[in-house]
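The complex is shown incomplete by one protein chain, all other protein chains being positioned as in the whole.
Per-chain residue numbering starts at 1, and chain names A, B, C and D are given in the order in which the chains are listed.
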Amino acid sequence: MEFFRSHILSVVLFVPTAGAILALFVPREREDAHRLLGNVFGFLGLIVSLPLVCWFKPDQAGFQFTENHEWIPSIGARYTLGIDGISFLLVMLTTVLGAIAILSSWSAIKTRTKEYYILLLLLQTGMLGVFMSLDFFLFYVFWEVMLVPMYFLIGVWGSERRLYAAIKFFLYTLAGSVLMLLAILSIYFNYAKLTGTYTFDIQALLTATPQFSHGLQWWLFWGLFFAFAIKVPMFPFHTWLPDAHTEAPTAGSVILAGVLLKMGTYGFIRFSLPMLPTASSSKIIVNLMVAISIIGIIYGALVCMMQKDMKKLIAYSSVSHMGFVTLGIFALTPHGLAGSVIQQVNHGISTGALFLLVGILYERRHTRMISEFGGLSTPMPNFAAIYMIITLSSLGMPLLNGFIGEFTILRGVFEVSKAWAAWGVVGIILGAAYLLWLYQRVMFGSVTNPANEHLPDMNARELVTLVPLVLLAFWIGVYPKPLFRYLELPVKQIVERVNPGYYAAEPMPPTPVPIKMPAEKPQAQEKK
Amino acid sequence: MHIGFFLDHIWLIPLFPLASAALMLLIGRRLPNNAVSTICVGSVFVSFVFALGAVVQLFGLPAEQRVVERILFEWVPAGPMHTSAGRLVNFIADWGFLLDPLSSVMVLVVTGVGFLIHFYSIGYMGHEGGYYRFFGYMNLFMFSMLTLVLANNMLLMFVGWEGVGLCSYLLIGFYFLRKSAADAGKKAFIVNRIGDAGFLLGIFLTVGTLGTIKFTEFGAALAAGSFALGAPALTAIGLLLFVGATGKSAQIPLYVWLPDAMEGPTPVSALIHAATMVTAGVYMVTRHNAIYQMAPFALEVVAVIGALTAIFAATMGLLQNDIKRVLAYSTISQLGYMFLACGVGAFAAGIFHLMTHAFFKALLFLGSGSVIHALSGEQDMRKMGALWGKIPATAKTFVIGAVAIAGIPPLAGFFSKDEILGKAFEHSPLLWIIGFVTAGMTAFYMFRLVNMTFFGNSRVPHDVEHHIHESPKTMTVPLMVLAGLSVIGGWIGWPAALGGSNRFERFLEPVISRPMAAHAEAAATHASAMEYLLMLASIAIALAGIWLARLLYLQRAELPDKIAASWPRLYKLVYNKYYVDQIYDAMFVNRAKDLGTTLGAFDTNVIDGLGVDGAGWLTRFTSRLSIWWDTWIVDGSVNLAARIVWIVSFPVRMAQTGLVSSYALLIVIGLLIFLGYYLHPLRELRTLFH
Amino acid sequence: MLDKVVFYFFAGLAVLSAILVVTRRNVVHSAIFLITALLATAGIFLQLHAEFLFAVQIILYVGGIMVLFIFVIMLVNLDVALHQVQFNRQAWLGVLLALVLGVQLAVGFLVGRTGVTFAKPSGGPLEPNTELVGRALFQNYMLPFEIASILLLVAMIGAVVMAKKKV
Amino acid sequence: MIPTSHYLALSLLLFTIGVIGVVTRRNVIIILMSIELILNAVNINLIAFSRMLGSVDGQIFALFVITDAAAEAAVGLGIIIAFFRNRETVLADEMDILKW
Partner (left out) sequence: MWNEFFRREDFPLILPQVMLALFGLGILLTDFLLEARYKYWNAVMALLGVGFSGFSLWRLHSALVAQQARGQEPWLLGFGGSVLVDHFFLFFGFLFLAATALVILLSVRYLEIEQEHHGEYYALMLFATIGMMFMTSGYDLIVQFIALETMAISFYILTGFLRHDKRSNEAALKYLLLGAFSSGILAYGFSVMYGAAGSTNLAEITLAFTHRQPDDILVLLAVVTVAAGLFFKVAAVPFHQWAPDVYEGAPTPITAYVSVASKTASFALLLRLFQTAFWPARPSWVMLVAGVAVASMTVGNFAAITQNNVKRLLAYSSISHVGYILLGLVAGNETGLQGMAFYLFVYAFMNTGAFAIVIILRRKGLIGDDLEDLNGLIQRSPGAAVLLLIFMLSLAGIPPTAGFLGKYYIFLALIQTGHYVLAVFAVLYIVPAVYYYFRIVVHAFMRETTDPVRPVVSMGQAIALTVTVFVVLVAGVYPEPFVRFASQSLFLPFGPLGR
């Protein structure tokens, strides 16, 4: 037990891998065994991550559950894990979505089950590693590792244009991440020049990197930028996403939208901002980032309007939603940052759920074309209800998660510039438009297509995959206080770096002065 | 501190409907209809009782303590932030409820009228499918509306605000098999969304300026901030909030959704689109009166828009033939009155009219519903007439409602409308004239409606005529109650001029911040003579309207056509609602159609789906554009790069001729290059001849 | 004076026959001229007082390798070869580039000649040459000599494996 | 006495001629011969240097170069024979199965 407590992160990290290794020894013919194994370990991964919730202390600054072991002393790379409020939320999101994704593909995957589950579990480890690792080298390793399983998930179990989508996804992300490797190396090297010790330890680097010259920070920022921007994906780099999301199998899309995209934003929050404060708070960069975020928001929403393919539509909607996240990040205010993290979680929940729903339809009809459907709420009432709730959460209806995130983000952005916030609000309106329109086309009206008349409603398994997400959506919408508590300190640290003296401003005097009638009031009346 | 059971538990008031709504939506399908109706109507009734109890206990308190706030928990503790003044404040949105005179009026109206309408629906919806769904949504609406009303801060209010919007979307689209219904629903939702955007920005600006979103702290914050009168920030807040209000309360230019909203079941129209939801805008403006009073310009805008909407909608109501649409336009116009009141600073009057309007407009809608029920779904007045004897209860109550809205003393409408007109006159005669004319029109079209429906000779088709029947008790009883309220409802606001003491306004004083109230009182006392004149004038014009309607639609039924013939264009113009929808079509839909024909077959869906909202065709165009950009420029460049690499690959391979000699030659060339790299000719030649 | 004559004679002969080697149509002729070129080189060796190398050159090259060449030529020689074009398509380009390369090297040496004593007449002969070479070979260069034996073994195996009809 | 540069010039000439042979001739045997020429040039270099430096190393080196030349010639001719058996040609530009 003591061991478990001190190594919980490693356990959470490697439980899926254990499952994968176990699966290696099960003959490939026994598909159900593999399904079972995969689900057991997916769920186990969730179970072992639950203790974090009770043990994590939100009011304790810095990283927790840290583990630190020798790895490659000759280059100063260590096996260092640890989480703070931000990564804690993302880790939980990953474990939850991971389990759900695995469960969701029980009947969807009929070919090459063994590889499928092995890859899914490995992917899980890779993603968790990205969020947990406190060693830049380790981080990069996980970052790259998780590309490969995803590549196969898309390329083997995807739909028609899977090969194209898969390789596009792989190359796109790789191009970014290799540049990131250079940036990492030069951070590593310049740190050594500064302090004389070679290390990849993020906490150590954090102490020194802000002293880098502005020019150096500038270049480093761009080095990191491409990797993260492509992952998010920010506006001009987003074109891999519709293809990947559309072609991937349901579970793949869920993971992709739910977790993978968060790595980019996580990178911005964890590295770009705190490590390179002068660069990332410089006027040009901030304006540029905000500009492309806003373009992304509007642009994604507009493209959604015309999609004929549900998955593509949802994919583009994530471009729009992630635009909000980056917008919040580069507002560099507490609300912006906190909101963007919360919005990441929300996007994970609602978009993940949307993909699950589409997957359910796809399993029944083997098409994703919107025009194929219509009036589904008659044959599938439960489906319609859950779909409605998720749609609402995705378009930011209060009392559902989406609202909290978007509100907080826009609040923080408004503080910096009213125009930016206004654009964001436009994005929200468009969001309502395309999501409701999608819902109407799919659910309302009378059943036109005979193939849809007797679609079975959701079965127990599908309900089990979706109900947790719905509950989470409501919970975050009604009582988001815990999330804010987890985020308070990490956000404070970051803001103090990029926006020094923010917390030093003098507080508002709470003076309940009785209202006195303004002197010039009468004249004001007489004027008319 | 415990100041009474009900006051301590105001948070229960919205909870009951929520509970039953959840129940309905989860297991409603398995419940029998009578269970459903018992639970839902019961829950609303219970919350009505709680509300009543709370209000009574509130009265028990001395006037200056009549502000009761109950906080359940911290909802959005987003933490520290900067105000525009650079101060550091801690942003917290509580999940808290506020009961003060203002909200107590609203909560009574909402729960009371709401209960009656629920009760009415039992009968009305009895034969509809999706009974549980209907009541579930209705309860959900009650919950949202009560949250809106009782919220102690802007954000929570916004929750209710969005919630009622959602419910109206769901309820308008209740007959979701009808495409027109679904479209109307979406239209309503998206138009509202535009308004909400304004509200949201308003919230941001308020936080940024005042550093708080709690209604109870506005005064203090305003004082602490020591803003000048008409400070730009406050004006901006006022305007932004008003944008929200126009959306929700169907004012110019965002009123277009309301007439279409009549697609929904009649009780829905009564509850949402007459009595409660649409008045949320007025309530919201009144809630923020502290800010508005510091922003005269914003108030001007409110007043003007209100007045314009009032007369504009009234004229449109003149020639409508769909009974519900007439009421819809009259609702818009009455809301215009309320905003006019707020605009001239007579918030109390606005709320007063809101209350009375709730009574008689709900009555009218339910009445019309009962008529439609009787005529088995017929809504066109040209196919009615001479129903007076056939459905007496409905007819009588309906007429009472009509008289009330026309503003004949001593019925409710008179007091509230008259007060507004009085205040308007003090503010500026022009506004008064507009209101005055509108009053006349109101009287006219209401009695046009009455005459065409209940009197004259029957134009009902025979197959229908046989089974015209009075509605069941569940429907008529609420009508009677409401009729009663429409009669006496105005008396609590009996003006001082008529020897009363305007209790209503006095009651609201703690909420309506002092200066205006004081001002108003002053006005009320100094020119009572003027006031009598105004009263007489408004009564006169009301009567005139009634007489005209009688003349045109009973005695000389041929006249209207003559008039129509003599001013054909005007007639057509008004008859077609000033072609507003057509203009919107011409502006957006047809553009879209041209585009759509070029862009693709299924665009027609898009047009019907989005043509209404201004972005319609633009959206589709840009979205096409961006898709094009996506595939050809962004993606294209990527693929192009790939293509180039692929192509370049070939020459590189072709160099691999397979011929030894050429390989050898390349080796030689390599050597040449190497040596050439070192033997920069000039330098070498110089050292060559030393 | 004498060895000037000797040098220029042999040099000229070597260059001339080398040119002929690469230009003759008939392979056999080329082989013959290669022999003369090698002999001329041997003469240069002699003129440089490297008698041992002179001997090796004649015995190994002329006696050994060239016989091999002639043998193979006879083996694979086709009279069609005589009627075929002897120069490939890139010939002129090749000649040009090769000449440029030569010039570049020449320039290189000219420029770098200050670095070593190229210009000076070369030092005295190493006498007695054969003995010196022998000593060096079997004392300092024992090891390369052994490796060379392996090299030759490899060559032998190679020649056998390759040329043998079937193993 | 002859300056070393003359020997260098001579070897350079032979080297160049050899290269010309390699890059221009079609007949692989002649290409092989040209390579022999190149190695000869090397030898001249080495021996001239050994003379110039008065060290015997150069001659030893030359000796090994000759050995290597012999070995290459032997193996090369062997391969040529094997090739000729399969392809009935000794022309360099007719061996082009392997390309691109």
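In this section, a residue touches a chain if its C-beta (ideal position, glycine included) is under 8 Å from a C-beta of that chain, and two chains touch if they have at least 3 such contacts.
Because the structure is a prediction, the values reported are computed rather than measured.
> Could you tell me which of the visible chains the hidden chain touches?
A, B, C, D
> Which listed residue, A:R28, A:R161 or A:R461, touches the chain dropped from view?
Only one listed residue reaches the unshown chain, and that is A:R28.
> Using the document's contact rule, name the residues of chain B that touch the chain not shown here.
So the residues of chain B touching the missing chain come out as 645-646, 648-650, 652-653, 655-656, 658, 660, 662-664, 666-667, 669-671, 673-675, 677-679, 684.
> State which residues belonging to chain A touch the missing partner chain.
Residues 28, 71-75, 112, 115, 140-141, 144-145, 147-148, 151-152, 155-156, 162-163, 167, 170-171, 174-175, 178-179, 181-182, 185-186, 188-189 of chain A touch the chain absent from view.
> Of the residues in chain C, which ones touch the absent chain?
Against the missing chain, chain C presents residues 105, 108-109, 111-112, 115-116, 139-144, 147-148, 150-151, 153-155, 157-158, 161-162, 167.
Everything that follows uses one rule, which is that only the chains that are shown with their structure count from here on.
> Using mean CA coordinates as chain centres, what's the chain B-chain C distance in Å?
For chain B versus chain C, the centre distance works out to 103 Å.
> So what's the Cα centroid distance for chain A and chain D, whole Å?
Computed from C-alpha means, the inter-chain centre distance equals 67 Å.
> Could you list which residues of chain D touch at least two other chains?
19, 23-26, 92-93
> Going through chain B residue by residue, note those that touch at least 2 other chains and give them in order.
659, 661, 665, 668
> Residue numbers of chain D touching chain C in their complex, please.
Listed in rising order, the residues are 1-10, 12-21, 23-27, 29-30, 32-34, 36-37, 40, 43-44, 47-48, 50-54, 56-57, 59-60, 62-64, 66-75, 77-82, 84-85, 90-93.
> In the complex formed with chain B, which residues of chain C make contact?
Interface residues on chain C, with respect to chain B: 88, 90, 93-94, 97-98, 100-101, 104-105, 107-108, 110-111.
> Would you pull the chain C residues touching chain D in the complex into a rising list?
Going by the criterion above, the answer is residues 3-4, 7, 11, 14-15, 18-19, 21-22, 27, 30-31, 34, 37-38, 41, 44-45, 47-50, 52-53, 56-57, 60-61, 64-65, 68-69, 71-73, 75-76, 81, 84-91, 94-95, 97-99, 101-102, 105-106, 109, 113, 116-126, 129, 132-133, 136-137, 141, 144, 148, 151-152, 154-156, 158-163, 165.
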